[in-house]
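Removed from the display is one protein chain of the complex; every other protein chain stays in position.
On to chain A.
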Amino acid sequence: METAFTPWLSLGGGMMIGASAVLLMATNGRIAGISGLTSRIFARSSDGEARGVSALFVLGLLLAAPLWLLVSGDWPEQWVPSSPVLMAIAGLLVGFGAVFGSGCTSGHGVCGISRGSARSIVATIVFMTAAFVTVLVTRHLI
C-alpha cells in the first residue's frame, strides 16, 4: 500500500514529540520513553508515584486519537496489518524486546540520541537494522 510523502507534517509532528519529551523532563524529571513508562505501571520495583505519573502519561497517549476525532470529526487515517497470528507475534517481540533492551523508538531513538548516549545510539542502529531486514525479508524474499 502506497503512502504519501509528508515531510512537513512529519517534521511538525516530530517536533511535538520532542516538545512533549522536554515538557516531561522539565516538570517530572523523567525520560519520555514509552516502553519504560508503560512497563513501570506494573513493575514490582516501581513506587506509587512513578506508577501514577507513568499511568497518566499513557492515559494522555490514549486520549490523543479520541480528541482528534472530536475536533476533526474523523479518526486519524490508518491501515493496520490484520493477520492475528502476525500481530500477536509482533506484539510479543516489540513488548519484550523494548523492555529487555531498556528502550524503544522514543526512549533510545529520540531521548537517548538527544542526550548523546552511546547505548542508545547502538540500540537505535540495531533495532532500525533489524526492522529494515525484517521488511526486506517479509515483503521481497518470502
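Assume a contact is a pair of C-beta atoms (placed from the backbone, for glycine too) under 8 Å apart; a residue touches a chain by one contact, two chains touch by 3 or more; residues count from 1.
Heads up, the rule we're going with is that contacts and distances are computed from a predicted model.
Entry comment: the absent subunit's protein name, as recorded by UniProt, is "YeeE/YedE family protein", drawn from "YCII-related domain-containing protein", "YeeE/YedE family protein", "Septum site-determining protein MinD" or "Peptide/nickel transport system ATP-binding protein". Panel shows chain A; residues 1-7, 9-32, 34-35, 38-39, 42-44, 52-54, 56-68, 75-84, 86-102, 104-106, 108-115, 117-119, 122-124, 126-136, 138-140 of it touch the chain omitted from the view.
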